[in-house]
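The structure under discussion appears below in the form of structure tokens.
With one protein chain withheld, the remaining protein chains of the complex are depicted in position.
Should a chain be cited, it is by its letter among A and B, assigned in written order, with residues numbered from 1 in that chain.
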Amino acid sequence: MELSMLWVNYPYVISIILFSMGCLCILTQHNLIKKVIGINIMETGIFLFYVAVGNIKGGVPPIYDPNLPEGILYVNPLVDVLILTGIVVSFSVTAFALAIIVKLYYFYGTVYAPNIIRMR
Amino acid sequence: MDYLWETLPFLLILVILLACFIMPLFARWKKEVAPYITLVTIVITFGISIVLAYRVAGGEVISYAVAGWPPPWGIEILIDELSAMMLVLLTASSLFIAIFSFHSLHTEIPDQATGWYYTLYLLTLAAMMGLVISNDLFNVYVMVEVVGIGACGMVVAKGEKLSTEATLRYLMLATLGSGFLLFGIGFLYQITGNLNFAYVAAELARVHDQYPFLIWATMSFFTVGMGVKAALFPMHIWLPDAHSSAPSPSSAMLSGLVVKVYIVTLIKLYFVVFGFELFTETYMRYLVLFLASGAILGGSFFAFVQLDLKRRLAYSTVAQIGYIFLGFGLGTVWGITAGLLHIIIHALMKVCLFLSAGAIYYQTGNKKVTHFSGLGYKMPIVMASFTIASLSMVGIPLFGGFITKYGLALGSLEANNPYFIILIVLSGLLNAAYYFPIIWQAYFTSGHDITMTMDAVPKTMLVPIVLMAVGIIYMGIFPGDILFFLEHFVVRFL
Partner (left out) sequence: MDDYITRIVFRYVLLFILVYGIYIVLHGHLSPGGGFAGGMILGMGMLLYFLIFGFEWKAKLRRLPLDVAIVFIGLGGIIEAVKFMLPKHGPIGAPGTLFSVGIISVVNIGIGLLVASTILSIFYLLVEEE
């Protein structure tokens, strides 16, 4: 586990940093909108991880083109589908969470969580 | 006709999804028709799932490749004994809850939202069924997300302050959990290069020596991710608020079915993908045992101090899920079989309890446990079913709950760990401590502070409750077929 391993695999390291930052944001931020931003940061970290899994050094996008030479390396197309599904899911969850926050704002007049708990 | 027979597993979900997509049209223009469409759809699906269960009981494991692409390239649907059992349970319970919600829904939800509620109901049901039969890692993730959003929608349908806050907490924690799940799936894909359960298991058996830390991390990600959604002990904090402030049919479906589906997926991940040796080697088994004991004790203690009936039932769910996890933590044939049986029996019990609570709320408008005096004579049928379900929860013989506690005790003896028998007996006493006061008050004290706000509970609401209670007694007396059915499944993976 030398330090150069961290340097070579930098997409994975950054993805884990983003994921942990997103998790911390969801759990500790007091403003509700910042929690939703935390969800998005966490999901972005996960998608970065998937891209790093699927990428092949020196590969081209996986679309068939008769002009390219034989024996060329294509990037893994399965990973692309997984990320697309994940993005759609993340978008739906963000939209739903924001709709609920709008409703909470109508009820309580604030988006700051400790005030909401105090008002209950 | 032959084509229909082959695509039957897929038709199961397709029927519900079609109904779910045309439901918004009815919800917008003609909302009285919505419950009937729901009922017809669930009856058709129930029929199909019974046919599939008979085929599986005959010994074949149904495997269907979606859209004709064979397994490593396409998504596979696999129906084995556990999945067939869960399918029958899901459709039967949803049928009863839908019958119950005919009359109770318009008292709890704003009037124009009833059509949309049925849309969410069908969507959650379709996703749950898809989750138990899918054999592909990414299909699991998609279905988990759809169930999560559908369940959150069903909680927030009530539109009050408390429900909205509970839904936000549920949504945040559920998204956190599914983020962990997705990360774990990414790890597995990176190690093995496949997404199908059988192929991943084969690859993992070959390469697991090279990645000890990564497999440990993956298993813990799966435990935390699905544990948040399945309300395992320290991660259960969303459960009391969400289940107590939801409309009654939603509480019943959430507490009885949605949490269980995640546990079934976790079992499949532990036993089919990772295999039992890895489960023990990476000390996940001991972690699960530890958390399960915490859940049983902590859930019961918290339930004891609650005054709101639905909150008490919600904490009771936390404790019962502890039993199920105790079942697989023990890791013996009897232990896991008892845990799986408890999934079914607890679903019956909890749905009966929540529906009874809903019927009591419909008729008297009270939710506090202290106002139950004399209710046993004013609402005899509902209180009788409540009593049967509570006695089963405590573990009195002749009811279903006793069979699972006995099975768990046998399992802990098989695992050479007799301390868990003390835990099971103690928890039975704790369960009694918070269920018996209610029954005592209902039958043996006379009530002056009960006001009936409406007429008698309509028959459509009584029928499901009574049928569930009858089911509990039946499972208590004849558990044999289902026990041996489940044992086939367990023996294959042990």
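List of remarks:
Quick note on the criterion: contacts are C-beta pairs under 8 Å (C-beta built on N, C-alpha and C of every residue); 3 or more make two chains touch, one makes a residue touch a chain.
Model, not experiment: these values are computed from the prediction.
Here the missing chain is touched by one residue of B:I22, B:L398 or B:V491, and it is B:I22.
Residue-level contact of chain A with the missing chain is found at 61, 63-66, 84, 87-88, 95, 98-99, 102, 106.
Seen from chain B, the chain kept out of the figure touches residues 7, 10, 14, 17-18, 20-22, 24-25, 28, 66-68.
Just so we're on the same page, only the chains that are shown with their structure count from here on.
The mean-CA centres of chain A and chain B are about 29 angstrom from one another, to the nearest whole unit. Listing the residues of chain B that touch chain A in their complex gives 138, 141-142, 145, 148-149, 152-153, 156, 161, 164-165, 167-168, 171-172, 175-176, 178-179, 182-183, 186, 189-190, 195. By the touch criterion stated above, chain A contacts chain B in their complex at residues 19, 22-23, 26-27, 32, 35, 39, 42-43, 46, 49-50, 53, 78-79, 82, 85-86, 89, 92-93, 96-97, 100-101, 103-104, 107-108, 116, 120.
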